[in-house]
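With one protein chain held back, the other chains of the complex are shown just where they sit.
Chain naming follows the written order as A, B and C, and within any one chain the residues start at number 1.
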């Protein structure tokens, strides 16, 4: 995986889950107001082991196994933040964040605004999301559209080991609430990495160009980044040089980077695993089109999960955007003179 | 307000709330499996009086004041539907549907699919939504983006008195769960209406052209329809003949009607009260662009609520899309030869 | 602490079959259960022991509180408040909640508890900002240690738990008192908050004002429990049942619960039996769902009348005191009316402030758009004004 940051110090292979763990540890060591809380985050170290060792190192009061109640967890975290702490909440799986939805939408997202800045919410809500790990139902939702539609939240999702560390540090440091979406099928993806890399804190709100290209832009994030990079490699055989943008932050959105790229390439495809209809791709395609209309050779197209409940493990591969589906879509970007409309025509 | 259906029988002025009430009454009379439930829907007749008289006419078992717990209400309704009833749930205000979000996303939307059709969910969830009535915080959310992003739900919203009746009858008759969004600031809007109008049941999934026009299409729904119609009238002074589409159903989306219109007019603006970023407008603009790209003279633009928590009563008029903001946006549809990019350029 | 002691402790190992090994009940439920009837002081022998200073102070607060409620309701009729949910009839609960707390403690009011915030010392105009509609919260919660008035029911309860827990972690002896209605106890957030509080032994007092109704829904449709205070044992905290119209009883029970919490004794659930004498809000018509004679029955148990009787019996209600108390309340009301009659300063650009710590480029764009619109509006207006 290409990153924009060049390494300087000793690096060794690390999995994303380890980088996240290290980010939590470093944040807790640096700031005593950082508190980790959630189901099974203490003794067990989380079902994905992202909080491994934290309770031992910092004590149960800094890394707390809570009762099994997501609204209670997030609601208590709101109160802790009101008192000046910096809670980092783990939701065990995407769909199990839903019970906390009212706390999120009505309080976490609005508290700063409701109180004219008197009660900021420096909360991080870590949510393992997305599919591809053979999970049974309710364990593979891509729920980012809900968070995108909620002003007051920052929505961040790393796709590389380095960003997992850097963005999580930035999220915890942020004075605004961050929904931190961890692509669970990348937890065990590895890369050479060291937390001593320059700029270890990745800025929230800035996309990264993971692969420069000239012919079209793939706009993606999280679990779909490796798929897009693979598609871009394969596209060379077809003669297409694709640029790949990793959004990293969905909110705030990096219009600058995305707009500049699409104006250069003239073509764009948004790729994500979330359902297409009402998913983030619509917003992205719409705003890119608003800003790049006269540079576009073709409509911005989308490759997304189908508009269905997440399928059972044995069928999920058909649902997930794969390399072929991306290339098929790139092929529809009206490269020749055949100017027919897009799908549905 | 123009409707596509011509009246034949005796009509008299009725408010939307009355038409909704009549729809519930007629549905309950026609089908003993229809049960109305929610907070204050019984003795009080609902805080907006939409269920007025139903408990008296059909008894407490058919129109039930529940305990104050939205997840419990919707969860119980799921169980009732499993046993063959057709529950119609009232959520008292938009933001007070959030506690039921898990039941909605994980069960209501998925039950049919999870069980290969064995357990359909013929549920209607009525939610008064949107602002403009001077409500204090948490009483004016436009939460439709959440429902749009949830496959398995139908999302319907009337904008006229006739549709309030017709769509609610259709929603209750639907074998799928319907999130029925009632524009609360139109509750007391009146029109000449009779339930004996031909085609009283409006089809789910079909948009209506409320005003034919040739120069550009305003795509809207719910509380923004009257504003768009007013804007279209005022636009005549500027020499623009605007077509106004009332989507009525957000899911399923009527691509046919919308695509045909925009291909004809070549220009489109989506108007809604919901926050712009991550709101329905992105999806609508994206899919219109996919389907109409080479017919478009300008990017599809959006007029939406700002990307902020819903403001307090005294400031809400600045937030809500009004006639001027719509006309300003129409003016940016590149009518002359000045081919600059859209906003943000 | 709980039925299963982890790890590895065992019951009567060896004597099979007996109770499951490792099973042992640890908490005696008896002290957690509420009394069969609401605790009261007024009209009992205990009343004689009450401190005169406390009684007169409560009285001043109650009278002032009732006047405040009346004034706020009047302001809705004048269009100066968007809406007002009155606590008339419940003043003893509101006042006791405020007085039970130290300055460093936190109050978590629900939307009906404006009076409690005012009794705690908040400027009435700031307290009414939400209901006037110029902003959501009119005060700095940290400055006053009063959380925003909570409209989504019961959602403030977990906040109180988290704040109290955080304070304890920081070594501060701060207590949180959270208020909720009988209807609010049906929400999942009520359950989760009480459970967290008990497990964490957080210094929180939960005050349920059981006024018999959630808008139109009577308690019988809200719960089948012997009392709401009986919920406490299910979390492992004491439940207390109090006559919510008996101001000294309320004050005593809450003060005691606050003390217990402060000393590390954990949370308490207090159910106050009271009654909302007015409609749900000015916009509500209570005659649709309750009979006038029920209201009259409760008027006979008015918190102010109850306290007056005691004061009078003890010679603590001289005419000058009554007059002075009423005059002071009138003065407060007059000042409130005057100040609320002034239009609040509004800045539409506030819409874009405090959404995030730093304004995003998108919000900056939108602010620019609104600024331009307002300028155009103003220009239009001055053109129109310039016309003859």
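Note that in this section a contact is a pair of C-beta atoms (placed from the backbone, for glycine too) under 8 Å apart; a residue touches a chain by one contact, two chains touch by 3 or more.
All figures in this text were calculated on a predicted structure; none of them were measured in a lab.
Visitor: Could you tell me which displayed chains border the chain that was left out of the figure?
Guide: When the entire complex is considered, the left-out chain reaches A, B, C.
Visitor: So one chain is hidden, and I want to know which residue out of C:129, C:150, C:186 or C:268 touches that hidden chain in the complete assembly.
Guide: Candidates C:129, C:150, C:186 or C:268; residue touching the omitted chain: C:186.
Visitor: Taking the full complex into account, find the residue in B:85, B:227, B:271 or B:285 that is in contact with the omitted chain.
Guide: That would be B:85, which touches the missing chain.
Visitor: Considering the whole complex, which of C:198, C:253 or C:340 touches the chain not shown?
Guide: Among C:198, C:253 or C:340, only C:198 touches the chain that is not shown.
Visitor: Which of these, C:28, C:51 or C:143, touches the one chain of the complex that we don't see?
Guide: In the full complex, the listed residue that touches the missing chain is C:28.
Visitor: Kindly state which of the options B:28, B:41, B:54 or B:71 is in contact with the chain not pictured.
Guide: From the options B:28, B:41, B:54 or B:71, the contact with the absent chain belongs to B:71.
Visitor: Counting contacts across the full complex, list the positions on subunit C that touch the omitted chain.
Guide: Within subunit C, the residues touching the omitted chain are 1-8, 10, 13, 16-23, 25-29, 32-33, 36-38, 40, 42-43, 186-192, 195, 198-199, 201, 210, 212, 218-228, 230-237, 243-246, 266, 273-275, 290-291, 293-294, 297-298, 300-301, 305-306, 309-310.
Visitor: By the contact criterion defined above, which parts of subunit B meet the unshown chain? Give residue numbers in ascending order.
Guide: 35, 61, 66-67, 69, 71-72, 74-85, 87, 99, 102-103, 106-107, 110-120, 151-152, 154, 174-176, 205, 251-253, 255-256
Visitor: If the missing chain were put back, which residues of subunit A would it touch?
Guide: Missing-chain contacts on subunit A: residues 39-40, 42-45, 47, 65-72, 95-96, 98-99, 134-139, 277, 306-309, 311-315, 318-319, 324-325, 328, 343-344.
Throughout what follows, only the chains that are shown with their structure count from here on.
Visitor: Could you pull out the chain whose C-alpha mean position is farthest off from that of subunit C?
Guide: Following the centroid criterion, the farthest chain would be A.
Visitor: Round to the nearest whole Å and give the separation of the Cα centres of subunit A and subunit B.
Guide: 30
Visitor: For subunit B and subunit C, let me know how many angstrom lie between their CA-based centres, rounded off.
Guide: 36
Visitor: Would you kindly tell me how far, in whole Å, the mean C-alpha position of subunit C lies from that of subunit A?
Guide: 39
Visitor: At least two other chains touched by the same residue of subunit A: list those residues.
Guide: 71, 99, 102, 106, 110, 113-114, 151-152, 253, 255
Visitor: Show the residues in subunit C shared as contacts by 2 or more other chains, in ascending order.
Guide: Only 135-136, 152, 188-189, 350, 355, 360, 362 qualify.
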